[in-house]
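One structure is given here, and the rest of the page talks about it.
Rest of the complex left out; these chains stay put.
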Amino acid sequence: MIDYSALDTLWVLLAAGLVFFMQAGFAMVEAGFTRAKNAGNIIMKNLMDFTVGSLIYWILGFSLMFGVSNAGLIGGVNFLSTGLYEHLGLTIPKEAFLIFQTVFCATAATIVSGAMAERTKFKSYLLYSFVISAVIYPIAGHWIWGGGWLGELGFHDFAGSTVVHSLGGWAALTGAWILGPRLGKYGKDGSIHPIKGHNLTLGALGVFILWFGWFGFNGGSTLEADAVSMAHIFVTTNLAASMGAVMAMTISWTRYGKPDVSITLNGALAGLVGITAGTDIVSPLGAACIGAIAGLTVVLAIELLDQKLKVDDPVGAVSVHGICGAVGTIAVGIFATEGGLLYGGGAQLLLVQLTGVAAIALWTFATTFVLFKAIDLTIGLRVNSEEEVLGLDLKEHGTESYADFEPKVLLDTIQ
Amino acid sequence: MDQPIFKVEIITRPGKFEALKEALNELGVMGMTVTNVMGCGVQKGQPANYRGVPYTPSLLPKIKVETVISEVPVEAVIDVAKKVLRTGEIGDGKIFVYPVSNVIRIRNGDEGVTALDNQP
């Protein structure tokens, strides 16, 4: 116990605090990009997936992820995280590692709420959230970070483009697809009716909070206060996010005639998600390239999902986290200064990266498909149409989020 | 101004406007003005709960759609509104018809029935 580095511990704990704060960012982005009549429900979902997730990850998930590996597939069960976990060889106390991993788990879980917003039963969301934090995320996490087979293969996902963001994004895709679109989103004639977010300033605040927290998300994943690598991570994280925003703005300007605010905000997040896998091993220039790719990808992905596939994802979670997480992870195989294609490393790393992305996608689609279908067939996944029209705040929670303001009733409840 | 002009005021549930508008447009009624209102009538608010305290809201959100017509008969508008808006449940709302003395189009000064003609 005497050997822990106080400095490393302090950094990991501060980073955990920053990642915790990202929950506020998610809540604000998701609330801001959806309708006022469901804002309380979004808040509640974000709050509860964090709290339920914190508890169940402590009780069970942590051990499945970091317990001694069984054949590289799953960690050994140990309730209440009471084991010693000496095999991890940490320089920080186990509890510091636990809290840091807890907030990561909660991040993966919370991504889904935005994509399934405005029509999911609260009860069912709670159940989903319990299962993903207890089992689905920890097992995938074990594969990559817990001593599992993907980590062994050399898969590089430094702070979780794949294990956190893609996993969350694919779960979001499965959920949004099984749920179906919000009432009124797609006309019978194939027309698309946009449903606007109710609070762009709040959404933007959420993006700034997420970006702020991301310095902890990426930086803390060093698990030690190493001067050079921390500094490098801050720089690459910031450049990729900046480039993501610039790119998304440019593309939206070109394609839709005006620089779109919410898409540009998505672009910054896309850059952040994209750089997360390789933030430690790509150069600043590589980071800017990855940011640009993510910023471009996110706009096209949103279009594809919303307009072609007609999967209704109100906040763009699938595109930002799922698709850009995958793209960013793959990009490591190209831009890694050691082993990357562009740096003469050949296709070896790239193939491993592709394998990891595919494996996690498969795992997530399979497990969440079963999960959501099971929920749908038992307690039901979706509220009824009266509840949806009047809003989840009123029907699911008996509240209204903005009691003193006159709503634009006309627009608010068009079916 | 030989033809009488009427204002038909329809108070109904929010969320029904798009359907009503389309139906009225088909009838040739193109101009209308919509307002958010709160109403009470037969329909009462549903009991709710704020931080543990039960209460019943005394007013419900409604929309008021006003359209001033002359050539299209009032009955036609009423029939259309009844068809589109009726659910048979309490809260479907009411239609009030008022006499109108005159109409003027600001843009070109047209008066009376001509001012209601919506060809630019």
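We call the chains A and B, going by the order they appear; numbering starts again at 1 in every chain.
By our rule, a residue touches a chain if its C-beta (ideal position, glycine included) is under 8 Å from a C-beta of that chain, and two chains touch if they have at least 3 such contacts.
These numbers were taken from a predicted model, which means no experiment stands behind them.
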Discussion item. Stoichiometry for the complete complex in this file, please, as a label-and-count formula.
Written reply: A x3, B x3
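Just so it is clear, only the chains that are shown with their structure count from here on.
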Practice prompt. Starting from the mean Cα coordinates of chain A and chain B, work out the distance between those two points in Å.
Written response: 46
Worksheet, complete the sentence: Per the touch rule above, chain B residues touching chain A in the complex are 14-15, 17-18, 34, 36, 48-50, 61-63
Worksheet item: In the complex of these two chains, what residues of chain A are touching chain B?
Response: 389, 394, 398-399, 406-410, 412-415
